[in-house]
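Since the structure comes first, as structure tokens, the remarks are kept for the end.
The complex is shown incomplete by one protein chain, all other protein chains being positioned as in the whole.
Showing subunit A:
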């Protein structure tokens, strides 16, 4: 009952740029292995000829967030590690989270309030109060 949160991975690079060497090696060698190990992720490889923007690995998640990671001047092993890391993430923003836990039903036996486990006034046998 586990759904991977990564929708597709787009690899944008240009085959002539010098800093996209790692991306080219990744496409030649490791892209098929990666695609086979993660069968529920779609991998698009789109080389754009000529000098263009820097090589980028774009990850889109099921809740619509798009994350770009630069792959310029990186070896293919690092790109593989990056891709696996992105594949196991979900699309939530990476900001400071306040609590490391989240429950929908926080209390089962009733939430504690200062009047639990205290005897009520009706049963106290004082000098003046009589039980009713």
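Everything that follows uses one rule, which is that a residue touches a chain if its C-beta (ideal position, glycine included) is under 8 Å from a C-beta of that chain, and two chains touch if they have at least 3 such contacts; residues count from 1.
FYI, contacts and distances are computed from a predicted model.
Peer 1: Missing chain, UniProt name, options "Vacuolar protein sorting-associated protein 16 homolog", "Large ribosomal subunit protein bL21m", "Ferredoxin 1b" or "Protein TIFY": which is it?
Peer 2: The record for the missing subunit names the protein "Large ribosomal subunit protein bL21m".
Peer 1: Consider the whole complex, including the chain that is not shown, and state which of A:46, A:105 or A:120 touches that chain.
Peer 2: Result: among the candidates, A:105 touches the missing chain.
Peer 1: At which residues does subunit A meet the chain that is not included here?
Peer 2: Listed in rising order, the touching residues are 1-2, 4-5, 85, 87-90, 94-97, 100-105, 108-109.
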